[in-house]
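Here the complex is missing a single protein chain, while all its other protein chains stay put.
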Amino acid sequence: MKDNDVCIRPIRKQSHFIEYTLTFSVIIWFIILVMAPVYGILREVIRNGAGIFIDSISSPAAIHSFKLTFWITVTAIFINTIFGVMLALVFVKQDFRGKIFLEGLVDLPFAVSPVVAGFMFIMLFGPNGWLGSWFGSYNIKIIYALPGMVIATLFVTLPFVAREVMPVLAEYGIEQEEAAYILGASKWQTFWKVTLPSIKWGLVYGITLTFARSIGEFGAVLVVSGSIINKTQTATLHIHQQFTDFNYAGAFTASLILAVLSFSILIIMKCVYKRKEKGYRWA
Amino acid sequence: MSVNKGDLTLRSLSLFYIGMLIILPILAITSEAFKGGLQNLWANIVSTQALYSFRLTLIAAFIIVLINIFTGTATAWVLVRYRFPLKDLMDALIDLPFAIPTVVTGIMLVTLYGPMSAAGGFLERRGIEIMFAKPGIILALLFVTFPFIVRSVQPVLLEMEPDMEEAAKTLGATPFTTFRRVVLPTLAPSILTGAALSFSRALGEFGSIAIVAGNIPMKTQVASVYIYGEIESCNNQGALGLSVVLLFFSFAVLTFMNILQARSRRYER
Partner (left out) sequence: MGIVVRDIYKRFGGFIAVDGVSFDVREGELVALLGPSGSGKSTILRIIAGLEIPDRGEIYLKRENVTALSPRQRKVGFVFQHYALFKHMTVEKNIAFGLEVQKRKRKDIEEKVRELIRLVKLEGYEGHYPSQLSGGQRQRVALARTLATEPSVLLLDEPFGALDAKVRDNLAKWLKELHVKLNITSVFVTHDQNEAIEISDKIVVINRGKVEQIGTAKDVYEHPNSKFVASFIGNVNVVDAVIKNGLIFIKDTDFEIIDRDIDVSVDRDIVLLVRPEDILVEKDSKQEGFPCMIQDVHYRGSFYEFNLCMGDTYIRSVKDKDDFLGKKWEKNQKAFVVFKQYKIFDASEGHWEIREKLRQLGYIE
């Protein structure tokens, strides 16, 4: 111990200044930006009281709009689950010219403005559009009608299932599938018994995202639907209509219902995400 | 490569689906836009009202991206590196803006900052307008794009081993230098990815702004609302111009992100 002509110095303390400042600022920002608006709508609905709450959601128009949203969502989930899995299978397991380009196109609905998306479908399926005139000659109406709204919803939710399933499939699917083939399973058996269980959580997550986006979609559906009350008005369009008609109580209550619904979806998403762990996370 | 029947069927069906939902609509809108001639299209784009709305959208998008780069990175940092009460709850609620329908977002902001609310009334008396004015647009965009950078930076930060930073420290770098030269370059691709996503979302956002902005031409009308107005008034030609411009930006953002991904792969082992 001859080396230490000791003067005992206090052991270095880690400075927490940056940590505390940063944490505090972030929490404040989060509360002002995200939590305050949630509080705003809760307060508004509570202030208006339960009476108006029940009145405004039991109007035929409101009920119809929620029903419509429900059916469009169910249809979109059904179709996009099938095609999403199919796209994922094709992109992960097959190789062909132009694949990379097509794969990039699958992301496009994330990047396109919903209004522009809706407008594209008017151009294609509208009375004077390329396909619209053909459908028109058989008296099938797509734009300003239910089929158009479903198509618009399909477009905006197209990437979710495909994008969630692709990484999972790439990671687990293929080796196990090959094992199943070698054990003599048919392609169909392999799909149901091996592929599907291995992509299960990715699929569930993709479906949850599709669900959330479908019930919340506004711009694209607004453009193609014409927002006809009791006919082509979905829940979000109903809220918009109520708002522009200065029927705030109705708009707030319907908003609260959708917000609660979205919140529940968020919780489900979190639970599913925990089990899934892998995959894309941008919604 | 030999292709069996089942694979070929799947591939054709996939192509058909993408073709019907993505490729054909894009072709339809672009061909329609260019049908009237380039000059006509250009005139639509640079018409005073269209140009104003587009410029407003661009500026707003740049502002929120700049803000998000700081707040998003800081939020991700705090969520990954520090511990504080209710952290898990906050982490879960970060995605709320993704889950809530945009119209509802707009309504929520109006209830909070609108003229009839306490906060809105207070600010209005001091001459600060939020709702039905430009700050409202920024606020709505900040809300809907908040999760993008947080969610793209967070996993990278989580996977980042502390040893690179410790190495920099033992080599004599100050905390600031360590952050600038070691942490930031590692995070940069994910920050940029999140920024690109925020940017494209901000350019295209419609629902929340339609409610919040008041949509006064030459004042608070953004590009998507302008396009919607033109479609509503059956002026498809007017709508086509900006639609094509927005579509072009969507492609640009996607390309940018693909390049980013290819580049960041280079450093991976």
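As written, the chains take the letters A and B, and residue 1 is the first residue of each chain.
In this section, contacts are C-beta pairs under 8 Å (C-beta built on N, C-alpha and C of every residue); 3 or more make two chains touch, one makes a residue touch a chain.
A quick note: this is a predicted structure, and the numbers were derived from the prediction, not measured.
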item	value
Of B:I64, B:V153, B:V182 or B:L197, the one touching the omitted chain in the full complex	B:V182
Contacting the left-out chain in the complete assembly, out of B:L8, B:I59, B:A118 or B:A167	B:A167
For chain B, residues in touch with the removed chain	161, 163-164, 166-174, 177, 181-182, 185-186, 266-269
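Assume only the chains that are shown with their structure count from here on.
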item	value
Chain A-chain B separation of Cα centroids, rounded to whole Å	15
Footprint of chain A on chain B - complex, ascending	1, 3, 6-7, 10-11, 13-15, 17-18, 21-26, 28-29, 32, 71, 74-75, 77-78, 81-82, 84, 90, 92-113, 117, 139, 142-143, 146-148, 151-152, 155, 197, 200, 203-207, 210-211, 223-225, 227-228, 231, 236, 239, 243, 246-247, 250-251, 253-255, 258
Complex contact set, residues of chain A against chain B	19, 22-23, 25-27, 29-30, 33-41, 43-44, 83, 86-87, 89-91, 93-96, 102, 104-124, 129-131, 151, 154-155, 158, 187, 212, 215-219, 222-223, 236, 239-240, 243, 251-252, 255, 258-259, 262-263, 265-267, 269-270, 281-283
